[in-house]
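As C-alpha coordinates, the structure follows; a few thoughts come after it.
Of the protein chains in this complex, one is absent; all others appear in place.
Going by the order they are written in, the chains are A, B and C; count residues from 1 in each one.
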Amino acid sequence: MEIVNHILFYASWALLAAGGLLCVIGAFGLVRFPETYTRMHAAGVIDTGGALLILAGLMLQSGLTLETVKLALIMFFLLFTSPTAGYALARGTWSAGHRPITHTRSDARTDGHSDSAGMTDDG
Amino acid sequence: MFWAAMIGILVALALALVRAIAGPTVYDRILAVNSFGTLTVLALSVIGFLMGRPDFLDIALVYALINFIGTIAVLKFLRYGDFARATQADDNDLV
Amino acid sequence: MLRSFSMFMFLLAVWLLLSGHYDMLIVGFGLLSCLGVVLIARRMDIVDREGHPIHLTWRAPLYWLWLGWEIAKSNWAVIKVILGPRNRLQPQVIRATASQETDVGLVTFANSITLTPGTVSVLVNRDWIDVHALTQETADGLMIGDMNQRVCQMEGTGAKRKGD
Partner (left out) sequence: MTVEEIINIVLLTMLALTAVGIARLRNLFAVTMLSGIYSLLSASIFVVLDAVDVAFTEAAVGAGITTVLLLGTLMLTDREARDGSRANRAGAMIVVVALGGALFYATLDPMMPRFGDPRTPAQTHVAPQYLKDTVPQGSSKEPVKVGIPNVVTTVLASYRGYDTLGETVVIFTAGIAVLLLLGQRRRRRRDTPGQNPSGNKDADRAAGAED
(Lines give C-alpha, C1' and ligand atoms only; values in the text may rest on other atoms or scores of the structure.)
Protein backbone atom coordinates (compact mmCIF):
# COMPACT_ATOMS: atom_id res chain seq x y z
CA MET A 1 0.00 0.00 0.00
CA GLU A 2 2.83 2.32 0.94
CA ILE A 3 4.51 1.79 -2.41
CA VAL A 4 1.31 2.36 -4.34
CA ASN A 5 0.81 5.67 -2.51
CA HIS A 6 4.33 6.72 -3.36
CA ILE A 7 3.86 5.89 -7.02
CA LEU A 8 0.55 7.77 -7.10
CA PHE A 9 2.18 10.77 -5.44
CA TYR A 10 5.03 11.00 -7.92
CA ALA A 11 2.77 10.26 -10.87
CA SER A 12 0.42 13.10 -9.96
CA TRP A 13 3.39 15.37 -9.35
CA ALA A 14 4.72 14.60 -12.79
CA LEU A 15 1.32 15.08 -14.40
CA LEU A 16 0.79 18.44 -12.70
CA ALA A 17 4.25 19.70 -13.60
CA ALA A 18 3.90 18.53 -17.21
CA GLY A 19 0.45 20.15 -17.41
CA GLY A 20 1.81 23.45 -16.14
CA LEU A 21 4.64 23.24 -18.64
CA LEU A 22 2.22 22.53 -21.50
CA CYS A 23 0.11 25.54 -20.49
CA VAL A 24 3.17 27.77 -20.64
CA ILE A 25 4.24 26.34 -24.00
CA GLY A 26 0.75 26.75 -25.43
CA ALA A 27 0.50 30.33 -24.20
CA PHE A 28 3.96 31.00 -25.57
CA GLY A 29 2.79 29.76 -28.95
CA LEU A 30 -0.26 31.99 -28.60
CA VAL A 31 2.08 34.96 -28.34
CA ARG A 32 4.67 33.79 -30.84
CA PHE A 33 2.70 32.46 -33.79
CA PRO A 34 1.66 34.81 -36.55
CA GLU A 35 -2.01 35.16 -37.49
CA THR A 36 -5.18 33.90 -35.81
CA TYR A 37 -5.35 30.46 -37.42
CA THR A 38 -1.92 29.33 -36.32
CA ARG A 39 -2.54 30.70 -32.84
CA MET A 40 -5.59 28.47 -32.57
CA HIS A 41 -3.32 25.44 -32.68
CA ALA A 42 -1.30 26.81 -29.78
CA ALA A 43 -4.51 27.44 -27.83
CA GLY A 44 -5.41 23.83 -28.58
CA VAL A 45 -2.35 22.69 -26.65
CA ILE A 46 -3.67 24.51 -23.56
CA ASP A 47 -7.20 23.25 -24.06
CA THR A 48 -6.28 19.61 -24.49
CA GLY A 49 -2.77 18.78 -23.32
CA GLY A 50 -2.49 21.24 -20.45
CA ALA A 51 -6.03 20.78 -19.18
CA LEU A 52 -6.02 16.98 -19.43
CA LEU A 53 -2.69 16.56 -17.66
CA ILE A 54 -3.48 18.98 -14.82
CA LEU A 55 -6.96 17.54 -14.25
CA ALA A 56 -5.57 13.99 -14.36
CA GLY A 57 -2.92 14.97 -11.82
CA LEU A 58 -5.56 16.44 -9.52
CA MET A 59 -7.67 13.28 -9.93
CA LEU A 60 -4.79 11.11 -8.77
CA GLN A 61 -4.46 13.42 -5.77
CA SER A 62 -8.07 13.20 -4.67
CA GLY A 63 -8.51 9.48 -5.21
CA LEU A 64 -11.96 7.91 -5.26
CA THR A 65 -13.96 10.87 -3.96
CA LEU A 66 -16.62 13.27 -5.14
CA GLU A 67 -13.81 15.61 -6.20
CA THR A 68 -12.62 13.15 -8.82
CA VAL A 69 -16.11 13.01 -10.28
CA LYS A 70 -16.24 16.80 -10.45
CA LEU A 71 -12.82 16.91 -12.08
CA ALA A 72 -13.99 14.33 -14.60
CA LEU A 73 -17.03 16.48 -15.33
CA ILE A 74 -14.84 19.55 -15.85
CA MET A 75 -12.67 17.51 -18.22
CA PHE A 76 -15.78 16.28 -20.03
CA PHE A 77 -17.17 19.79 -20.45
CA LEU A 78 -13.85 21.19 -21.63
CA LEU A 79 -13.40 18.42 -24.18
CA PHE A 80 -16.89 19.02 -25.57
CA THR A 81 -17.00 22.79 -25.47
CA SER A 82 -13.48 23.80 -26.49
CA PRO A 83 -13.59 22.33 -30.03
CA THR A 84 -17.08 23.75 -30.53
CA ALA A 85 -15.93 27.19 -29.49
CA GLY A 86 -12.81 26.67 -31.61
CA TYR A 87 -14.89 25.84 -34.67
CA ALA A 88 -17.15 28.85 -34.09
CA LEU A 89 -14.05 31.00 -33.88
CA ALA A 90 -12.40 29.53 -36.98
CA ARG A 91 -15.63 29.78 -38.92
CA GLY A 92 -16.10 33.34 -37.74
CA THR A 93 -12.59 34.34 -38.71
CA TRP A 94 -13.08 32.76 -42.13
CA SER A 95 -16.44 34.43 -42.73
CA ALA A 96 -14.97 37.78 -41.75
CA GLY A 97 -12.73 37.48 -44.78
CA HIS A 98 -9.50 36.66 -43.00
CA ARG A 99 -7.69 33.99 -44.99
CA PRO A 100 -4.88 31.95 -43.51
CA ILE A 101 -1.39 32.46 -44.81
CA THR A 102 -0.42 29.27 -46.57
CA HIS A 103 2.86 27.92 -47.67
CA THR A 104 1.72 25.04 -49.85
CA ARG A 105 -1.50 24.60 -51.66
CA SER A 106 -3.13 21.22 -51.49
CA ASP A 107 -6.76 21.07 -52.42
CA ALA A 108 -7.14 17.40 -53.14
CA ARG A 109 -6.20 14.46 -51.05
CA THR A 110 -2.81 13.63 -52.42
CA ASP A 111 -1.16 16.55 -54.19
CA GLY A 112 0.95 19.46 -53.07
CA HIS A 113 3.58 17.97 -50.85
CA SER A 114 6.43 19.22 -52.98
CA ASP A 115 7.74 22.63 -52.05
CA SER A 116 8.76 23.42 -48.51
CA ALA A 117 9.96 26.95 -48.83
CA GLY A 118 9.79 29.24 -45.82
CA MET A 119 6.39 30.72 -45.17
CA THR A 120 5.55 34.34 -45.39
CA ASP A 121 6.17 35.93 -42.06
CA ASP A 122 3.85 38.70 -41.01
CA GLY A 123 4.00 38.09 -37.25
CA MET B 1 3.63 20.19 -5.38
CA PHE B 2 0.57 21.93 -6.75
CA TRP B 3 2.97 24.81 -7.14
CA ALA B 4 4.42 23.38 -10.31
CA ALA B 5 1.02 23.53 -11.99
CA MET B 6 0.08 26.84 -10.38
CA ILE B 7 3.22 28.64 -11.56
CA GLY B 8 2.74 27.26 -15.05
CA ILE B 9 -0.87 28.44 -15.14
CA LEU B 10 0.00 31.90 -13.83
CA VAL B 11 2.73 32.38 -16.43
CA ALA B 12 0.37 31.15 -19.14
CA LEU B 13 -2.30 33.59 -17.92
CA ALA B 14 0.17 36.45 -18.23
CA LEU B 15 1.09 35.39 -21.79
CA ALA B 16 -2.56 35.08 -22.79
CA LEU B 17 -3.11 38.57 -21.37
CA VAL B 18 -0.33 39.85 -23.62
CA ARG B 19 -2.11 38.37 -26.64
CA ALA B 20 -5.46 39.83 -25.54
CA ILE B 21 -4.01 43.33 -25.24
CA ALA B 22 -1.84 43.10 -28.35
CA GLY B 23 -4.59 41.79 -30.62
CA PRO B 24 -4.36 42.74 -33.44
CA THR B 25 -7.70 41.44 -34.79
CA VAL B 26 -10.84 40.94 -32.73
CA TYR B 27 -10.53 37.19 -33.30
CA ASP B 28 -7.13 37.09 -31.68
CA ARG B 29 -8.68 38.70 -28.65
CA ILE B 30 -11.57 36.25 -28.57
CA LEU B 31 -9.08 33.41 -28.82
CA ALA B 32 -7.01 34.88 -26.00
CA VAL B 33 -10.08 35.33 -23.79
CA ASN B 34 -11.14 31.76 -24.52
CA SER B 35 -7.73 30.42 -23.53
CA PHE B 36 -7.78 32.71 -20.52
CA GLY B 37 -11.08 31.13 -19.51
CA THR B 38 -9.72 27.59 -19.81
CA LEU B 39 -6.66 28.57 -17.81
CA THR B 40 -8.88 30.17 -15.15
CA VAL B 41 -10.86 26.94 -14.83
CA LEU B 42 -7.58 25.08 -14.31
CA ALA B 43 -6.29 27.75 -11.92
CA LEU B 44 -9.45 27.57 -9.79
CA SER B 45 -9.18 23.78 -9.61
CA VAL B 46 -5.54 23.93 -8.56
CA ILE B 47 -6.13 26.77 -6.07
CA GLY B 48 -8.77 24.63 -4.38
CA PHE B 49 -6.26 21.84 -3.83
CA LEU B 50 -3.47 24.25 -2.98
CA MET B 51 -5.52 25.70 -0.13
CA GLY B 52 -6.82 22.32 0.97
CA ARG B 53 -10.39 23.15 -0.04
CA PRO B 54 -11.18 20.91 -3.02
CA ASP B 55 -14.87 21.85 -2.75
CA PHE B 56 -13.94 24.97 -4.70
CA LEU B 57 -14.22 22.76 -7.76
CA ASP B 58 -17.88 23.78 -8.12
CA ILE B 59 -16.80 27.21 -9.27
CA ALA B 60 -14.38 25.75 -11.78
CA LEU B 61 -17.28 23.67 -13.06
CA VAL B 62 -19.50 26.73 -13.47
CA TYR B 63 -16.70 28.56 -15.22
CA ALA B 64 -16.09 25.74 -17.65
CA LEU B 65 -19.69 26.18 -18.80
CA ILE B 66 -19.91 29.98 -18.67
CA ASN B 67 -16.69 30.41 -20.61
CA PHE B 68 -18.18 28.40 -23.47
CA ILE B 69 -21.46 30.30 -23.41
CA GLY B 70 -19.55 33.57 -23.35
CA THR B 71 -17.43 32.68 -26.37
CA ILE B 72 -20.44 31.52 -28.36
CA ALA B 73 -22.35 34.68 -27.40
CA VAL B 74 -19.49 36.88 -28.56
CA LEU B 75 -19.19 35.09 -31.89
CA LYS B 76 -22.93 35.07 -32.33
CA PHE B 77 -22.84 38.80 -31.77
CA LEU B 78 -20.34 39.18 -34.57
CA ARG B 79 -22.78 37.19 -36.74
CA TYR B 80 -20.10 35.05 -38.20
CA GLY B 81 -21.52 31.77 -37.05
CA ASP B 82 -24.29 32.08 -39.57
CA PHE B 83 -24.74 28.36 -40.07
CA ALA B 84 -27.86 28.79 -42.15
CA ARG B 85 -25.92 30.41 -44.98
CA ALA B 86 -24.62 28.05 -47.63
CA THR B 87 -20.95 27.29 -47.42
CA GLN B 88 -20.48 27.09 -51.18
CA ALA B 89 -19.74 30.80 -51.48
CA ASP B 90 -16.97 30.56 -48.92
CA ASP B 91 -15.62 27.46 -50.54
CA ASN B 92 -14.82 29.15 -53.83
CA ASP B 93 -12.29 31.56 -52.44
CA LEU B 94 -10.32 28.89 -50.69
CA VAL B 95 -6.76 30.11 -50.68
CA MET C 1 -39.89 7.23 -23.70
CA LEU C 2 -36.83 5.09 -23.07
CA ARG C 3 -34.71 8.03 -24.16
CA SER C 4 -36.50 10.39 -21.77
CA PHE C 5 -36.04 7.92 -18.93
CA SER C 6 -32.34 7.53 -19.62
CA MET C 7 -31.98 11.30 -19.79
CA PHE C 8 -33.74 11.61 -16.43
CA MET C 9 -31.46 9.04 -14.85
CA PHE C 10 -28.41 10.76 -16.33
CA LEU C 11 -29.46 14.17 -15.01
CA LEU C 12 -30.26 12.70 -11.62
CA ALA C 13 -26.86 11.04 -11.44
CA VAL C 14 -25.13 14.33 -12.22
CA TRP C 15 -27.31 16.10 -9.67
CA LEU C 16 -26.57 13.57 -6.92
CA LEU C 17 -22.85 13.66 -7.66
CA LEU C 18 -22.65 17.44 -7.58
CA SER C 19 -24.93 17.99 -4.61
CA GLY C 20 -23.25 16.06 -1.81
CA HIS C 21 -26.31 16.56 0.44
CA TYR C 22 -28.71 13.66 0.78
CA ASP C 23 -31.65 14.82 2.94
CA MET C 24 -35.12 13.82 1.87
CA LEU C 25 -36.12 17.44 1.19
CA ILE C 26 -33.08 18.36 -0.88
CA VAL C 27 -33.04 15.15 -2.88
CA GLY C 28 -36.74 15.81 -3.49
CA PHE C 29 -35.89 19.21 -4.94
CA GLY C 30 -33.29 17.51 -7.11
CA LEU C 31 -35.81 14.94 -8.38
CA LEU C 32 -38.28 17.70 -9.19
CA SER C 33 -35.76 19.84 -11.05
CA CYS C 34 -34.52 16.88 -13.09
CA LEU C 35 -38.10 16.01 -13.96
CA GLY C 36 -38.70 19.62 -14.95
CA VAL C 37 -35.66 19.64 -17.23
CA VAL C 38 -36.76 16.42 -18.93
CA LEU C 39 -40.25 17.81 -19.47
CA ILE C 40 -38.88 21.04 -20.95
CA ALA C 41 -36.51 19.05 -23.16
CA ARG C 42 -39.40 16.90 -24.40
CA ARG C 43 -41.44 19.99 -25.12
CA MET C 44 -38.51 21.48 -27.03
CA ASP C 45 -38.37 18.20 -28.93
CA ILE C 46 -34.65 17.70 -28.43
CA VAL C 47 -34.77 14.26 -26.81
CA ASP C 48 -33.88 12.40 -29.99
CA ARG C 49 -30.96 10.56 -31.53
CA GLU C 50 -29.14 13.84 -31.90
CA GLY C 51 -29.87 15.45 -28.54
CA HIS C 52 -29.35 12.41 -26.38
CA PRO C 53 -27.46 9.77 -28.37
CA ILE C 54 -27.65 6.76 -26.06
CA HIS C 55 -27.07 4.39 -28.96
CA LEU C 56 -23.40 5.43 -28.93
CA THR C 57 -22.90 4.46 -25.29
CA TRP C 58 -20.73 1.42 -25.83
CA ARG C 59 -18.74 2.40 -28.86
CA ALA C 60 -17.94 5.97 -27.80
CA PRO C 61 -15.49 5.19 -24.95
CA LEU C 62 -13.40 3.02 -27.26
CA TYR C 63 -13.20 5.87 -29.73
CA TRP C 64 -12.31 8.32 -26.99
CA LEU C 65 -9.44 6.12 -25.89
CA TRP C 66 -8.05 6.13 -29.41
CA LEU C 67 -8.64 9.90 -29.65
CA GLY C 68 -6.77 10.43 -26.41
CA TRP C 69 -3.70 8.79 -27.90
CA GLU C 70 -4.04 10.92 -31.06
CA ILE C 71 -4.31 14.06 -28.90
CA ALA C 72 -1.13 13.10 -27.07
CA LYS C 73 0.77 12.55 -30.33
CA SER C 74 -0.43 15.76 -31.96
CA ASN C 75 0.27 17.77 -28.80
CA TRP C 76 3.86 16.63 -29.06
CA ALA C 77 3.98 17.61 -32.72
CA VAL C 78 2.66 21.12 -32.01
CA ILE C 79 4.99 21.62 -29.05
CA LYS C 80 7.92 20.86 -31.33
CA VAL C 81 6.70 23.53 -33.73
CA ILE C 82 6.12 26.12 -30.99
CA LEU C 83 9.60 25.68 -29.56
CA GLY C 84 11.32 25.02 -32.87
CA PRO C 85 12.64 27.44 -35.45
CA ARG C 86 10.18 29.65 -37.21
CA ASN C 87 10.38 28.02 -40.65
CA ARG C 88 8.90 24.83 -39.20
CA LEU C 89 5.51 26.44 -39.68
CA GLN C 90 3.83 25.16 -42.83
CA PRO C 91 0.25 26.36 -42.46
CA GLN C 92 -2.10 25.09 -45.13
CA VAL C 93 -5.76 24.43 -45.76
CA ILE C 94 -6.64 20.89 -46.73
CA ARG C 95 -9.92 19.20 -47.50
CA ALA C 96 -10.68 16.07 -45.49
CA THR C 97 -13.32 13.67 -46.73
CA ALA C 98 -16.14 13.16 -44.24
CA SER C 99 -18.10 9.98 -44.91
CA GLN C 100 -20.23 10.05 -41.76
CA GLU C 101 -23.93 9.44 -42.20
CA THR C 102 -25.36 11.08 -39.11
CA ASP C 103 -25.09 14.62 -37.80
CA VAL C 104 -23.69 13.33 -34.53
CA GLY C 105 -20.97 11.50 -36.44
CA LEU C 106 -20.09 14.54 -38.52
CA VAL C 107 -19.89 16.77 -35.45
CA THR C 108 -17.77 14.16 -33.68
CA PHE C 109 -15.39 14.07 -36.62
CA ALA C 110 -15.13 17.87 -36.86
CA ASN C 111 -14.63 18.25 -33.12
CA SER C 112 -12.04 15.48 -33.07
CA ILE C 113 -10.11 17.30 -35.78
CA THR C 114 -10.13 20.48 -33.71
CA LEU C 115 -9.34 18.60 -30.49
CA THR C 116 -6.10 17.28 -31.91
CA PRO C 117 -3.84 20.33 -31.90
CA GLY C 118 -2.24 20.98 -35.25
CA THR C 119 -5.52 20.68 -37.12
CA VAL C 120 -8.56 22.95 -36.80
CA SER C 121 -11.78 22.46 -38.75
CA VAL C 122 -12.67 25.72 -40.44
CA LEU C 123 -15.61 24.86 -42.67
CA VAL C 124 -17.80 21.80 -42.15
CA ASN C 125 -19.90 20.45 -44.97
CA ARG C 126 -21.85 17.27 -45.57
CA ASP C 127 -19.11 15.46 -47.43
CA TRP C 128 -15.95 17.29 -46.58
CA ILE C 129 -14.33 19.43 -43.92
CA ASP C 130 -11.85 22.17 -44.69
CA VAL C 131 -9.08 21.90 -42.17
CA HIS C 132 -6.38 24.37 -41.29
CA ALA C 133 -3.24 22.40 -40.57
CA LEU C 134 -0.19 23.77 -38.83
CA THR C 135 2.46 21.65 -40.54
CA GLN C 136 2.82 19.12 -43.31
CA GLU C 137 3.13 16.41 -40.68
CA THR C 138 -0.23 17.12 -39.04
CA ALA C 139 -1.86 17.54 -42.44
CA ASP C 140 -0.56 14.17 -43.59
CA GLY C 141 -1.79 12.50 -40.42
CA LEU C 142 -5.31 13.63 -41.19
CA MET C 143 -5.15 12.79 -44.87
CA ILE C 144 -4.75 9.09 -44.22
CA GLY C 145 -8.42 9.09 -43.27
CA ASP C 146 -7.96 6.89 -40.25
CA MET C 147 -9.96 9.21 -38.01
CA ASN C 148 -12.72 9.41 -40.59
CA GLN C 149 -12.99 5.61 -40.64
CA ARG C 150 -13.01 5.33 -36.88
CA VAL C 151 -15.76 7.91 -36.44
CA CYS C 152 -17.80 6.00 -39.02
CA GLN C 153 -17.24 2.82 -37.05
CA MET C 154 -18.32 4.55 -33.86
CA GLU C 155 -21.58 5.87 -35.24
CA GLY C 156 -22.33 2.37 -36.46
CA THR C 157 -23.27 1.17 -39.90
CA GLY C 158 -26.77 1.43 -41.20
CA ALA C 159 -27.54 4.52 -39.13
CA LYS C 160 -29.63 7.00 -41.02
CA ARG C 161 -29.45 10.73 -40.84
CA LYS C 162 -31.76 12.35 -38.29
CA GLY C 163 -34.34 10.34 -36.43
CA ASP C 164 -34.89 6.64 -36.14
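In this section, a contact is a pair of C-beta atoms (placed from the backbone, for glycine too) under 8 Å apart; a residue touches a chain by one contact, two chains touch by 3 or more.
Predicted model, so just to flag it, every value in this text is computed and none were measured.
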item	value
Residues in subunit C touching the chain absent from view	21, 23, 25-26
Absent-chain interface as seen on subunit B, which is shown	6, 10, 13-14, 17, 20-21, 23-26, 29-30, 32-33, 36-37, 40, 43-44, 47-48, 50-51, 53, 56, 58-59, 62-63, 66-67, 69-70, 73-74, 77-80, 82
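The rule is simple: only the chains that are shown with their structure count from here on.
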item	value
Set of subunit A residues in contact with two or more other chains	22, 26, 28, 40, 70, 73, 82, 84, 86, 91, 94, 100, 102, 105, 107
Overlap residues in subunit C, where contacts from two or more other chains coincide	18, 93, 123-124
Subunit A-facing residues of subunit C, complex	14, 17-18, 20, 68, 71-72, 75, 78-79, 81-83, 86-87, 89-95, 97, 110-124, 132, 134, 136, 139-140, 143
Subunit B residues touching subunit A - in the complex, by the definition given at the top	1-2, 4-9, 11-16, 18-19, 22, 25, 27-28, 30-32, 34-35, 38-39, 41-42, 45-46, 49, 54-55, 57-58, 60-61, 64-65, 67-68, 71-72, 75, 78, 80-82, 90, 93-95
Touching residues on subunit A, where the partner in the complex is subunit C	22, 25-26, 28-29, 32-35, 37-38, 40-42, 44-45, 48-49, 52, 66, 69-70, 73, 79-80, 82-84, 86-87, 90-91, 94, 100-110, 112-113, 116, 118-119, 121
